[in-house]
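Notes follow once the structure below has been shown.
All protein chains of the complex are present and in place, except for one that has been dropped.
Chains here go by letter, A, B, C and D, matching the order in which they are written, and residues are numbered from 1 within each.
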Amino acid sequence: MTGMLDMDIIDISTLTHVVPPLATTLAALPALPIAGINWHSVLFLLFAGLACGFAIAVVAADNVVRMALYLVFSLGATAGLFFLAGAEFIGAMQLMIYVGGTLVLLVFGVMLTAQAPLVSIKPSSSDRTLTAVAGASLLSLLLTAAFSVDAWRGPGVGVVPAPSATPLGMALVGVRVDEPPAGTPVGGRVGYMLPFEIVSVHLLVVLVGAAYLARAKRRRTPRPIDALASAMPVETVATAAPVATMAPTGRSAGGAKSALVGGGR
Amino acid sequence: MMGLVLATASVASLAPCLATIPLFAVNPFTEPVGVVHYLIVGAVLFTAGIACMTLKRNALGILMGIELVLNGANINFVAFASPYLRAEGAPTLGLDGQVVALFVILLAAAEAAVALAITLNFYNNHATVDVDRADDLKG
Amino acid sequence: MKGPGFLESIEAAFPGAVVGSQLEALDPWIEIAPARIAEVCQWLKSRGEPRFDSLQCVTAVDWLETDPKKAAKVSWQPHLEMVYHLWSTSARATLVLKVKLPRWSGDVAGHLPEIPSVAGVWRTADWHEREVYDLSGVSFSGHPDLRRILCPEDWVGYPLRKDYEMPTEYHGIRCR
Amino acid sequence: MPDLIEDDPRIIEFDVRTDEMLVNMGPQHPSTHGVLRLVLRTDGEIVSETEPHIGYLHRCAEKIGENLSPRQWIPYTDRLDYLAAMNMNLGWALTVEKLMRHEVGEKARHLRVLISELNRISSHLVGMGAYGLDLGTFSPFLYAFREREKILDLFEEACGARLTYSYITVGGATADLPPGWLQRCEAFLDQFEPIIKEYHALLTTNAIFVKRTAGIGVLSRAMAIDYGCSGPVLRGSGVDQDMRRDGESLYTGMYDGYAFEVAVQKEGRYPRDHSYPTVPSEAVLGDCWHRFFVRMLEVVQSMDLVRQAIDRYAACPEPLSEPLKLFEKLPVGDAYLETEAPKGQMGFYIVGNGTPIPWRVRARSSSFSNLSVTHELCRGCLIADVPAIVGSLDIVMGEIDR
Partner (left out) sequence: MAEFLIGLGLPGWVAWSIAALVAAVLLLNVIAGGALVFIWAERKIAARIQDRLGPTRTGGRFGWLQSLADGIKLLAKEDLMPEGADGLLFRLAPYVSFCASFCAFIALPFAFDVVGQRLNVGVFFVVAVLGLEVFGVILAGYASASKWSLFGAMREAAQVVSYEVPLGMCVVVPVMLAGTMDLVTIGEKQAGWMSSWYLFHDPFTFIIFWVYVTCAVASVNRAPFDLAEAESELVAGFHTEYSGLRWSFFFMAEYGSMFLVSGLAAVLFLGGWNGPVPVARLLGFSDGTGESAAYVVRLVGLANLMGKATLGVLFMMWIRWTLPRLRIDQVMTTCLKYCTPIAAVMFAGAMFWQLFLPGGLFPGWGRPAGEIREGWLEGPGGLPAAASPAEDRSSTVTGGDPVERAGLATRSPR
């Protein structure tokens, strides 16, 4: 997140006068011999390294929760890259939605891996080798493509673009206010009203669908999973804990299994 | 753990190393980065995502792979959209790139919700999240 | 509950169940035959007049004189005595039931004397009988969950018996 | 298997397959009032089964009692319900007096009412404050302790101790009250009376408090009697029973001439409820809120009794009756007596055999029976309700584990 402190857009000039003695002290320091560092680029390297490193860590890790954590870091670093590219709104969006979505992944990872065998499902070594080979070839292909255009290779102009939130918002409601790129025909730029509406409806459908799938309901017919659950004696749970048995007081002898999971009634 | 550190370190050092070869003609410490730098990151993320999808047997792992792939693509969109990364006056995608990235993020959230629902149903029926066991349709 | 009429109504309902009684004592008591205690209690709770709908206390008294000199003087044989204090919330009356049990079933040390559980009559008896089992060593047949309650589950012996010897150590912890 | 909880609206089943988890609440847990251990079988936040494990404070006090004379055992009764040691002393002293057919004098009788009712106030203050703590509010606890400290100061003046008093003893009390004590006690009551409104504002009528307690842990009348519950737990379920009125004559005789009304809801009304907050509409008779409210009413009731006792005690011309000798021969026979302690009916049983040392001593504590309903009350509740329910029973482990 320190990307926001990058040199091009920092503005804390007022602080100088809040802490003048400190500034004077610092100013007295001798100039360092390095010619000049573009902090923007350094931060880019930092975030790029984090994003790539954690992406690879996601592949390398076996534990679901750790994978989710690395994914969060990778996505967070990507948000930093977006900020550096001047897409502040996209960056904040990435933080809010993507990372928030991964949070849910994380929670599910924790919940679904309550049983020890599911914590890490390890792929076979042949799979690993195959993936490494395929991944390497894919990467080389992509990199070749990336380097193939000369215009992409040169250094950037190094100037922060105008804030994009307002034009973006206007574009989403169908009005283009941003500067058209060179060579764009005047009549050819349209807003994004229709896609915006489609996405809105889409999200609504997904929301309803998710609520439908996750709604609470009573079951009347047993599922295969319940048969499995009743086949797995509850005693395994009980003996794992320091309690010998739970008292089946007031319940039938077979009542060790709680009514809460009994789907078969 | 050590492997992780090494991987991170090697990737972090990848960019400056690449910068020294004449292909780039950019010193990342002193000059502004260009589109190609973002494309490299996008490529790495994309590849990692694909690898994740193929390698993992855990349904959640596959889901994470998909997220990575979408992110890799998003980085490209943003990079092409950013005037910062291009030479003076060079054409960019402009706002369109950002809007597409925005839609990708939104749809990814929707996709995650649906995929999670599928995973959950799968878990309900199979008591596992190992997708290799999803062979009910096998003849 | 005072008055001989009550005693007779029990005798009428359960012939032979009342073994003895002492109506002049501070708390007048009726002695019930061990095997009949549960049914008598069930009757007392649901049919008797007044209804003894509440159980106040279950106690076991160990009648054993460990000192041989004094033991020669006592008038009773060693035995265990169960004492049930009943309470009627409607009539606000008490009733004491006593049951005589052998100290060991069949006089074999270690074999707990058995008595029907009244936990099915009053839920109060559940924990109280567990406590009696734990501390005095009485086995309640038909109890839903007869486990030690105050002492650890692997404790040896019944502390409220008069001949109880405190162990010297418990899991490496010095007790004496 | 009978589906006892089929209709509980909180028992819902999700499409997600869930596993049960056994959780140990206690013996080291902030809200189990000492060393109670509850083993919860939970499905997420929902508790399907609760199993109390007790005995962590067991010291076999009854066995100790078989080796001491009744007066020597008095300090051990202090440790039963250590929050209401005076009431424990009183119960044991009365039981022994019953066995010995001994009656204390008029002045000692009023002193005992005065002291035991004062201790009831302090015990209920702790119960109230700790209940607030269980529900996550800390301040009422300290407000309650502030007032309790003043009662303890009074006790300290009377007997020198602040927690384990051993004050009331067989045959009377160890000492008479110091001069000026009655005035200080009255001053305390005058000062304390308006403060009760604060407690009602912070807890009884607080919206969140009502939400957390009303309708939670409903103990039906029949179940309360069946489980042998007593005290505020029983009266909170609407059973009109108070040993001070309904008990044995030896005990009720102590309250002869005292005017008090049992704090129980009759025909939907509590006594004197005109001056107190009305029962919230969500509250069901027998739930946590009612148990709590009964305790609050009993504080006021005890204040009344203390005031009456002060007057009578001061009006008594005769000196305080002397306690019995330390080793007094006990007659052959047995005696059982239940008194109304703050937590419920405290029963003592003593068997004498002609020597000064009792043959058998038995303490039947109210918390023991009250606690045994937890597994019924906590079935199908949420984890957060477990402290709310256990706290509303107001248990003290000292008298459960004995």
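Rule of thumb we're sticking to: a contact is a pair of C-beta atoms (placed from the backbone, for glycine too) under 8 Å apart; a residue touches a chain by one contact, two chains touch by 3 or more.
Remember, predicted model here, so these are calculated numbers, not experimental data.
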Out of D:73, D:92 or D:143, only one touches the absent chain, namely D:143
The one of D:29, D:197 or D:245 in touch with the missing chain is D:29
Across A:107, A:132 or A:149, the one contacting the chain not displayed is A:107
Omitted-chain footprint on subunit A covers residues 1-2, 4-19, 22-23, 26-27, 29, 31-32, 36-40, 63, 65-66, 69, 72, 76, 86, 88-89, 91-93, 95-96, 99-100, 103-104, 106-107, 110-111, 157-163, 165-167, 170, 175-179, 186-187
Contact residues on subunit D toward the hidden chain run 21, 23, 29-31, 44-45, 132-139, 142-143, 146, 202-203, 206, 208-209, 211-212, 382-387
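FYI, only the chains that are shown with their structure count from here on.
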Per the C-alpha means, the centres of subunit C and subunit D lie apart by a whole-Å value of 26
Taking each chain's centre as the mean of its CA atoms, subunit A sits from subunit C at a distance in Å of 68
By the touch definition above, subunit B meets two or more other chains at residues 120-121, 123-124, 127
Each of the following residues of subunit A touches two or more other chains, namely 213-214, 225, 247, 249-250
The answer for subunit D against subunit C in the complex is residues 54-55, 58, 60, 62-63, 98-99, 101, 223, 225-228, 239, 241, 246, 248, 333-336, 338, 345, 347, 349, 351, 359-360, 362, 364, 368-369, 372, 401-402
Per the touch rule, the subunit B residues reaching subunit A in their complex are 3-4, 7-9, 11-16, 23-26, 28-52, 54-58, 60-61, 63-65, 67-68, 71, 74-75, 78-79, 81-95, 98-99, 101-103, 105-110, 112-114, 116-117, 119-121, 123-130
As the complex stands, subunit A meets subunit B at residues 35-38, 40-42, 44-46, 48-61, 64, 67-68, 71, 74-75, 78, 81-82, 84-87, 89-90, 93-94, 97-98, 101-102, 104-105, 108-109, 112-113, 118, 121, 123, 127-128, 130-132, 134-135, 138-139, 142-143, 146-147, 151-161, 164, 167-168, 171-172, 176, 178-183, 192, 195, 199, 202-203, 206-207, 209-210, 213-214, 223-225, 228
